[in-house]
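And now, chain A:
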Amino acid sequence: MKKTLSLLLALVMLLSLASVALAEEPIQIGVVYKQTGNPFFEAAVRGFEEASKELGFEFIHNGPADSSNEGQIQIIEGYIQQGVDAIAISANDAAGVVSVLQSAMDQGIKVVSWDSKVEPEGRILNIDPSVAQNIGRVQVEEIAQQIGGEGQIAVLSAGATMDNQNTWIRYMQEELEKPEYAKIELVTIVYGDDLTDKSIQEMQGLINSYPDLKGVISPTTVGVAAAAVAIKDNGLSGKIKLTGLGLPSEMAEYLKDGTCEAMFLWNPIDLGYCAAYASVALVKGEITGAAGESFAAGRLGDKEIMEASDGGSFTLVGDPFRFTPENIDDWKEVY
Partner candidate 1 sequence: MKKQALVLQMEGITKIFPGIRALDDVRLDLRRGEIHALIGENGAGKSTLIKVFTGIHQPDAGLIRLNGEEVEMTDPLAARRRGIAAIHQHLATYPDLSVAENIFIGNEQTLSGLPAISWRKTREMAKALLASLGSDIDPMAEMGTLSVAQQQIVEIAQALSQNAQVLIMDEPTAALSLRESEELYSIAKGLRAKGTSIILISHRLEDIYSLADRVTVLRDGHYIGTWDIGETNTEMLVKHMVGRTIDQFYPKKEAPVGEPILKVDGLSRTGFFEEVSFTLHAGEILGLTGLVGAGRTEVVEVLSGVTRPDKGHIYILGEEKAITSPHEALRQGVSLLPEDRQKQGLLLPWSVQDNITLPRLDRHKKRGLLSPGSEAKTGKEYIDMLNIKVRSGQDIAESLSGGNQQKVVISKLLTCGSRIIIMDEPTKGVDVGSKAAIYQIMCDLAAKGFGILLVSSEMPEILNLSDRALVMREGRISAVFTREEMAPEKLLKAAMPLDKSRKGSAEYA
Partner candidate 2 sequence: MERMISRLPKWMRRWEWILVILILLVFALFSRLQPDNYTIPKLLNQTRVYMVDVGFLALGILVVLILGDIDISIGATAALSVTVMAVTYNQGNGIPFLLAVALMLLTGALCGFVNGLLVSRFPELFPMIITLSTLTLYRGIAYIILKDQSSGRFPSWYAKDLGYGSFRLFGLDVPIMLVCILAVLPVYYIWLHKSASGRRIFAAGTNLTASRYSGVQTGRIKVMAFTLNGIMAAVGGFFLTSRTGSVKYTLATGFEMQAIAIAVLGGASTSGGRGSVIGLLLALILMTGLKNGLMLVYNDAFILNLSIGLLLILIVLIPNIAGRIRRQNTVRRQRMSLQKT
């Protein structure tokens, strides 16, 4: 067997000798997202395309089939192997990819996290869709306004382990402390693990076990759609108010039939677009990613880099956009 192995190695060496690399190449960015086949990220990829047309860089994009941390690591290792100049990632596990991204940075690869951050040690810059606090706040304000300032509400989240989900929910709870929300009671937080059927089940559970439930906040695209299905199927459209972060393409129906009066989402295209500009700026050495710097982000104008609460640095794309039955038609075909 040993003989075979050495034989094999020898042969592969021979084959690889033929390959001589190099020649000046354009900047290459490796894009990693949470999961393949998720329209939110497909929209984000469109943002990268847009930017690549403007800046003339190349990019490859991929995400694991099962939204796993290990899957993302495999992809990152692949990118390192291909010698990309920058990696732009929306992480499934903020801490889980730190090590591998560090080893990437050791090899001079610039790392930008977007949508869902990587811990500071594992990134140079984080592109935040908007301040987590605002994301929490606007949803509470919305639901409060919809249910008329009093009654039971619940939160249908994605996974109990999802970092950005938890931050937002934490801010929601902070917001609910305020006196003007005194009459609103957050009865429970349930988790649908970003699986449609489980989310529906959880939502049904809420409906069955909290008869006086007035409103539901679901800060996840999968969850809010599932919640809409459950509410509509129970003929409770309008009786149980719903808001959250949803995809226009998926939610258009429910906004029109009043299951969901209004919901939020930042523009994934802008997110990708901005991440692309930031990556290029880092690669070109125009910025180091330190707080206080700023870079030109094409049609989004100049973006300022700020000190992030987690100690790293970040920049903002813009506050979440409010989708209503009136404006939804302009967006439902976009993403």
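Inclusion criterion for the candidates: all candidates are chains of the complex that A comes from, given by their letters.
Heads up, the rule we're going with is that a residue touches a chain if its C-beta (ideal position, glycine included) is under 8 Å from a C-beta of that chain, and two chains touch if they have at least 3 such contacts; residues count from 1.
Since the model is a prediction, treat every value here as computed from it, not as a measurement.
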{"item": "Candidate number, among 1 or 2, whose chain touches chain A in this complex", "value": "2"}
{"item": "Residues on chain A engaged by candidate 2 in the complex (per definition of touch)", "value": "1, 4, 8-9, 11-13, 15-16, 18-21, 36, 60-66, 68-71, 73-75, 77-78, 81-83, 93-100, 103, 159-162, 166"}
